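All protein chains but one are shown at their positions in the complex.
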Amino acid sequence: MPVVRIEMWEGRTEKQKEKLIKNITKIFEEIGVKPDHLTIIIHDIPKSNWGMRGEQASKISH
Amino acid sequence: MPVVRIEMWEGRTEKQKEKLIKNITKIFEEIGVKPDHLTIIIHDIPKSNWGMRGEQASKISH
Amino acid sequence: MPVVRIEMWEGRTEKQKEKLIKNITKIFEEIGVKPDHLTIIIHDIPKSNWGMRGEQASKISH
Amino acid sequence: MPVVRIEMWEGRTEKQKEKLIKNITKIFEEIGVKPDHLTIIIHDIPKSNWGMRGEQASKISH
Amino acid sequence: MPVVRIEMWEGRTEKQKEKLIKNITKIFEEIGVKPDHLTIIIHDIPKSNWGMRGEQASKISH
Partner (left out) sequence: MPVVRIEMWEGRTEKQKEKLIKNITKIFEEIGVKPDHLTIIIHDIPKSNWGMRGEQASKISH
């Protein structure tokens, strides 16, 4: 029944989200969790709402 | 002082959210929590950000 | 498929948790969510880990 | 490595978010956490998704 | 910089947690996230704090 919550910068493609969901589900299967029993929730976070090194990620050049 | 967080698919009406908030508050009152002391936060999640059965909920026909 | 997370002070009885879970499930049924599709997760938080009015709740006389 | 998550009503300015991130980072530095090791995530919540006193905050006159 | 939070029933072994962390990190690498930039946090939840089908999971025979 695990619930997995992912917070990451907005901008990931549908393809990448699909891949994350599919592969995380597989990993949980390997420790005995059925795909039916897993919920994965993705929160897309704007970079201006993400703080790292004391600044908004939107203001950091990576 | 409890904090209740609800994550659900986007698309719920204002009426439904109002009802959820009113009724959850009542339930907590029944166990001794005053309405003033309860915070409820709803996160509307796009179906493409919701994983179930290894897929995005947006790709599953319900 | 909603996921409900409750954070509250530790100390609630099994009976109270049972009641919360049963009644919150009913409320979601009223807006069309089947009991099978609802997950409720309770986090018991020590009062010393709960901040309100600028202090740990453990140091406030209620 | 702490992770700080802030949920608050939408409407805060970039300036206010910048200030929150900068100052929270300083506070953690004071207890020994390097700015590099702190992640802060802000969730802007619409008032209609925020329940207090049994109502949506959008319907309460403050 | 993603943050992944897992809530699951308590009782998982160290070995299983190690595996989850290692493999989830790999999945994020495949979409371009460096292991250094990923944080994974596991919350072990007692079954009596987990509600499903309107009941505490501790009272359901699986």
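Observations on the structure shown:
Going in written order, the chains are labelled A, B, C, D and E, and every chain counts its residues from 1.
Note that in this section a residue touches a chain if its C-beta (ideal position, glycine included) is under 8 Å from a C-beta of that chain, and two chains touch if they have at least 3 such contacts.
All values derive from a computational prediction rather than experimental measurement.
For the chain that does not appear, the touching partners among the shown chains are B, C, D, E. Against the chain not displayed here, chain B makes contact via residues 1, 3, 39, 41. Where chain E meets the chain that is not shown, the touching residues are 4-5, 14, 17-18, 20-22, 24-26, 35-36, 38-44. Interface residues of chain C with the unshown chain, by the touch rule above, are 7, 43, 45, 48-56, 59.
In this text, only the chains that are shown with their structure count from here on.
Within the list A-C, B-C or B-D, A-B finds its counterpart interface, over half of the contact pairs alike by residue number, in B-D. If each chain is reduced to the centroid of its CA atoms, chain A and chain D end up 20 Å from each other.
Under the contact definition stated at the top, the residues of chain A that touch 2 or more other chains are 1, 3-5, 7, 20, 24, 39, 41, 43, 50, 52. Arrangement of the chains shown, judged by which pairs touch: an irregular graph that fits none of the line, ring, star or complete shapes.
Remark: the chains found to touch one another pair up as A-B, A-C, A-D, A-E, B-C, B-D, C-E, D-E.
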